[in-house]
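All protein chains but one are shown at their positions in the complex.
We just call them A, B and C in the order they show up, numbering each chain from 1.
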Amino acid sequence: MALLLLVISFALFYFYMVRAKKGAEISARTFPAVAAIPEAVGRAAEMGKPVYYTTGLGMGTLNNPLNGPQTLAGISILGHVTRLCSRNGVRIDYFTPIVDSLPLVEETMRTAYLMEGNPEGFDTNHIHFQQDQSPYLTASLGYMQRERPASNIMLGGFYYESVVLGEAGNTIGAMQIGGSANTHQLPFLVATCDYTLIMEELYAASAEIAGDPDVLGSLKGEDILKFVVLALLGVGFLLGLANNATLINILRM
Amino acid sequence: MSEVYKRELVFLVAGLVAAVMIVTYFLDIPVLNGLAQQLQVWALIIQLMAIGLGAINLVRVNYRHMQQKTEGLWIFSAWFMVLFAIMLLLGLVGLSTGSENAIYSWVFANVYTSLSSTLYAITGFYIFSAAYRAFRARNIDAAILLIGGVFVILANAPVGAVIWKGFPIIGGWFNISGQVPAMRTFTITGALGLLAYGFRTLLGKESGFYGEAGQ
Amino acid sequence: MSSGNIWDKLQAIDRRVFYWILFIALMIPYLRPIGFPIEINAPAKGIYDELSTVQPGEVCVLSINSGVSAWGDCLPAMVACIRMLAQQDARILVWGMGHTDIDITWQEIMDRSPELKDKVYGEDYAFFGYLPTQETTIALLAEDIRAVFSLDRYSTPIDDLPIMEDVNGADDVRLLLSSDTGDVQGYYIRQWHTKHGTPIGSIGIAMNASGDLPFFLSGDLFGLSGGSRGGAELEQLAGVPGEAITTMDAISVSHLLVVFAIILANVGYFATRGKR
Partner (left out) sequence: MFFSDIAVGYPTDMGGILGLWAALILMLMIYSYPLYKENFAYRFAEYTYVAVSMAIGIIVTLDSLIRTQLTPLVTKGQLILVIPVILGFMMYFLLVPDYRWVSRYPIAILVGSSMGVGLSSQIIPSILNQIISTIQNPGVGATAIDWFSFVFIAVGTICATMYFLLTYEHKGPIKYTTQAGRYFIMLGLGAYFGNTVLFRLSMLATRAQLFLQVLKIIPM
C-alpha cells in the first residue's frame, strides 16, 4: 500500500510539473498575508518610515534541511517586497544572522531595484548581518526603537526570536506580516502579527512570486493527493459511523 | 558540457543513492541491502568528519573581527579564540592519553552545563513579557488561539484543578482531542510536502543545500 | 483620571519589572513547597503500562537525543523510566544523537538512579555515547548495531560485553525510549517501529506532547511523556518522587502569572480599543 501511494504521488508530481513547464496556468491561491504586502509598503510610504524585513535565525545556515527551504522562500518574497519599496520610494532594512545567505540576498535586492529601473536605489548598508542570535536580536530591537518602522515582515525559519521581534513590533504599532513552517513558532507569529502564512503556505507564496513551474507543478500534485486523502477521510468517517471497517482493512494491507 | 561534473553528475549520485534506499526499504534484495548498509556507514563517517566546517567558519568570523578591531566585538572575539584553543588542546590531550583531562571535564561539567541551560531558559522571560504586551485577541484567529492556550496552560499546571474542576477537564480534552485535527493535518500535509520536496531533489530541481542557494 | 490612561500606564510598565516578578515567583514554591495533586493523563500512563510489562533480561534501549539544556523537561522522565527498568532487571542499552553533552546526561541519570548502583556494567547496562543525528544511521542501527558501534563508550569491544550476546538489531529489542528536543523519535517510528515492529516511547520537551500526539493516538508510539508535567506523572506512577514533582509547584505559580498577564493585556486592549 505504501509503495502504491509512493508511485502514485511521484507520477502526479511529474505529470503536473511537465504541464506547468509547458505553460499550463497553475498558480497558488491568493494568500491574505501576501495581498497585504502592498498595504504594508503603502503605510510606510504615508508615514515616511522604513520597512523592517527578516527571515529569522534558520539555524544560521542555508544548508539546514528543515530551515534552508524556509529561508530561501523568505528571500524570494524579499525580492517582491523590495520592488514595491523601490516603486513607492520606501527604504527597506533586511536583518539576518545567516552568513551564507548574504550573496543571495544582495543579488535578490540588487535585481529588484534594477527591474524597477532604479539601480542606484540599492544600498548594501540596508543589509544588516550579525554573527549570532543574540547580537541579531539586540541589533533588530535597537533598530526598531530608533527607526520605528511602519511595517515589520517576518517570513522564514524562526526560533524564539519570533516572540521578541513580534512583541517589539507590537509595542511600536507596526503592521506585522509573519510566516514560518516551524510549528513551534506559529502560535507566536499568529498572536503578534496581523497576517500569517502557516506551514506550506510560505512555500506556495514564494513559488507563486518566483513563478517557479517545478514547485507550482508539484504543489498541484500535492493538492490532488489531498483530495485523495479527503475522500478516504470522508468515506471512512461515514463507514466509521456505520461501524464498518472495510476501508480500514484495505488501508492496512 | 564541461559543467556536467559540477551539477548533473552530482544530482545523479544523489538520485541513485536515494533510489537504493527506497528499493531496499520495500523489497528484500540481499545484494542491495548490503550496498544500502555500506552507503549508510559512509553517510555516518562523512557527517562525523564535517564537524570541522562549523568550527572553521566560527574561527574565520571571529578572526576577522579581531583583525578589523570591530568596535565592541574584537575583545570578545579574542577571548573566544583563546578559550577555544585551550579547551581544544585540553580535549585532544585527553583523547590521546585515553583519560579525560581534569580541567576539561571540570569546565564541561560546570561552565558548559550552566551556560547551556541558562542561555536556553532565557526564553522563559520573553514568553512572560510577551504574554502581557503582545498576546491580544486582535482577531478571531488570535482569540481562538489564546482561549485554547489558556485552557491548556491551566490543565498543565496542577493549580488549575484547584481553582476550578473544569480546567483540567476542558484543558485535558484540548490536550488529548481538541488539538488533534490541527496536529494530524500538519503531519499529513507535512508528509506530502516532504514527498514533493524529495521528488524535486531526485530530479535535481532542488539545489539549496548544495550551497548554490537558489540558482 | 479617565480609564484611558490607566491602561496606557500599565502598558508602559518596564519589561524588566515582569522579569523580576517572574524570577522571584519561581523561587517561592521551592522555599515553601505547596504540593498540588497531579492528575495522570493517558500519554504518560501509556509509557508506565508498557514499561511495567518488561520481563527480566529483555533488552530496552534509551536514546538520549536531548541536551543538558532540556534537563528541566526530559531528565526526570528518563530517570523514572530507567529506575523502573532497573527494578525489573531489564538489560539497558544507552546511546544518543545530536547533543555532544550526552555523557553528562547519562552520568546524571546514573547518579539519580540508586537501582543502578548494584547493577554490573556490561551485563545489566551498557553505554555507547554520541552519534550525529541522521535517519540513515538509525536505519543502520535497526539492521546491525555492530555496523555503527564496534566499541562501547569506554572503548571495550562490543563482543566482549555479555549484554550484547544475542543482540544484533531492532528485532532483538523489547522497546525503545527516545528523549527528544527535535524529531529523532519520528526517525525511530519510521525505521524501527514501522519496519521492525519495535515499540517506541517518546520522552520529549513539552511541545512534543502536541507534535507527537497523532502518533500516540495512531498507535505508532506506545506512550508519550511531554515536558516536566509528563516527568511528574511518571515519577508519581513509578513511585520514585524526584525533581519534576517539586518543579510542578513552580510551574503552577508561574503559569498563573502568565494567564493573569494575558487576561490583563486583553482587558486593557478592549478597554482602550474604543479610544483608538
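In this section, a contact is a pair of C-beta atoms (placed from the backbone, for glycine too) under 8 Å apart; a residue touches a chain by one contact, two chains touch by 3 or more.
Every value quoted in this text rests on a predicted model; they were computed, and no experiment measured them.
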Margin query: To test your reading of the contact rule: which positions on chain A touch the chain that is missing from view?
Written below: 1-3, 5-6, 26-30, 63, 65, 132, 134, 138, 183-184, 186-188, 190-191, 198-201, 204, 216, 219-220, 222-223, 226, 229-230, 232-234, 236-237, 239-241, 243, 245, 247-248, 251-252
Notebook entry, point to check: So which bits of chain B touch the chain we can't see?
Noted result: 5-7, 10-11, 13-22, 25-26, 38-58, 76-77, 79-81, 83-84, 87-88, 91-92, 94-95, 100, 102, 104-128, 131, 140-142, 144-153, 155-157, 171, 173-192, 194-195, 198, 201-202, 209-211
Check: Which parts of chain C are in contact with the chain that was left out?
Finding: 15-16, 19-20, 22-23, 26-27, 30-31, 69-73, 100-101, 103-104, 107-108, 111-112, 129-132, 134-136, 139, 148-151, 153, 155, 186-187, 189-191, 193-195, 205-207, 209-211, 214-215, 217-220, 226-229, 243, 246-247, 250-251, 254-255, 258
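Heads up, the rule we're going with is that only the chains that are shown with their structure count from here on.
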Item checked: Farthest-lying chain, centroid of Cα atoms versus that of chain A -> C
Check: So which chain ends up closest to the centre of the protein, judged by Cα positions averaged per chain?
Finding: B
Check: Between chain A and chain B, what's the gap in Å when you average each chain's C-alpha atoms?
Finding: 19
Next item on the list: Report the inter-chain centroid distance for chain B and chain C in whole angstrom, where each centroid is the mean of the CA atoms.
Entry: 17
Notebook entry, point to check: How far is the middle of chain A from the middle of chain C, if each middle is the mean of its Cα atoms, in Å?
Noted result: 31
Checklist line | Of all residues in chain C, the ones touching two or more other chains | finding: 210-211
Notebook entry, point to check: Listing for chain A: what residues touch at least two other chains?
Noted result: 183
Next item on the list: Spell out the residues on chain C that touch chain B in their complex, using ranges where they run on.
Entry: 11, 15, 18-19, 22-23, 36-39, 41-43, 67-72, 101, 104, 131-132, 134, 136-137, 139-140, 143-144, 147-148, 155, 195, 206, 209-211, 213-215, 217, 227, 229, 248-249, 251-259, 261-262, 264-266, 269
Next item on the list: Using the touch definition up top, name the residues of chain B that touch chain A in the complex.
Entry: 22, 26, 57, 61, 123, 126-127, 129-130, 133-136, 138-139, 141-142, 145-146, 149, 186, 188-190, 192-193, 195-197, 199-200, 203, 205, 208-209, 211, 213-214
Checklist line | Touch list for chain B against partner chain C, complex | finding: 21, 25, 33, 37, 39-41, 43-44, 47-48, 51, 98, 108-109, 112-113, 116-117, 119-121, 124-125, 127-129, 131-138, 146, 149-150, 153-154, 156-162, 168, 172, 175-176, 179-180, 183-184, 186-187
